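Read the structure below first, then the notes.
Presenting chain A:
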Amino acid sequence: MLKDIKDAVEQSLAIFRGLGVTLRHILRERRVTTQYPEQRPPQAFRYRGIHQLRLDENGKELCVGCNLCGLVCPAECIYVEGAETDNPEEERVTHYERFARVYILNSARCLYCGFCVEACPTDALAMTPQYELGEYHRRDCIYDKEDLIKNYLRWKDQAGYGIEWCHPEKLPEWTGHAEPLTPPSHAAPAIGEHRQ
Partner candidate 1 sequence: MTEWILFVVLSVIAIGSAVMMLVGRNPVHCALWLVLTFFCVAGFFLTLGAPFLAAVQIIVYTGAIMILFLFVVMLVNPEREGEPAVPASHRRAGLTLAAVLLVVMVGAITTRSGLGAIPTEPGGVTLRQVGTALLTEWMLPFELTSVLLLVAMIGAIVLARRRIE
Partner candidate 2 sequence: MVPTVAYLAVSAVLFTLGVVGVLVRRNALIIFMSIELMLNAVNVSLVSFARQHGHATGQVFVLLILAVAAAEVAVGLAIILSVFRHRDTVDVDHVNLMKW
Partner candidate 3 sequence: MEYVVMAAKAVVVFALVSGSMPFIVWAERKVMADAQARIGPNRVGPFGILQSFADALKLIFKEDVVPTGIDKRIFYLAPILSIIPALITFAVVPYGGPDLKLFGYPVGYVADLKDVGILYVFAVTTLGVYGIVLAGWASNNKYSLMGALRSSAQMISYEILLGLSIMGVVIGSGSLSLVEIVQAQATPYFGVIPGIWLFAQPLGFLIFLIASLAEANRVPFDLPEAESELVAGFHTEYSSFKFAMFFMAEYINLLTLSGVITTLFLGGWLGPGVDRFPILGVLYFSVKTVALVYFFIWLRATLPRLRYDQLMRFAWKVMLPAALINIFITAYWVAR
């Protein structure tokens, strides 16, 4: 009986302690919300967004339509049709006889693993940090070659987002607009860490 009363009192006091905790948080100014469209979350250095098809310094396409990316893709979201041409070099879209006649990437199926980028023999394919990929129609999720080249043109001046993605030793000094993700100080301990 006495113990019950003691428990009851303690538990009632616990409610007030809890109210104190919430009150402390209400009075404190700390806010963890990121105001998304105006404020961007810090992005990882190697963030894998939608792809780009790179051009070389002369404006020629690097892709030769070998379909290695399509073969390695686990989601089978890349379709490449290679072709050859007899045109003289200045009329070709690449430096070689081979080029990609069709290059289609379905961003709705892609799982952004980056295998295609690793597989590319000419470093033509790379990823960009772009993550706002929402569309109103599924057909708009199909990216053709022009779209992917547009992605390159859009991101080429952002140093660090090019082919360096798969060659870390070539990484230049960070100058991008976003900062590398730093784990917040209050983050949960990694698995096993608390056992020490």
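Selection rule, in plain terms: all candidates are chains of the complex that A comes from, given by their letters.
As a convention for this text, a contact is a pair of C-beta atoms (placed from the backbone, for glycine too) under 8 Å apart; a residue touches a chain by one contact, two chains touch by 3 or more; residues count from 1.
Worth saying up front: this structure is predicted, and the values here are computed from it rather than measured.
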item: Direct contact with chain A in this complex, candidates 1, 2 or 3; value: 3
item: In the complex with candidate 3, residue positions of chain A that touch it; value: 8, 15, 18-19, 21-23, 25-26, 28, 30-33, 35
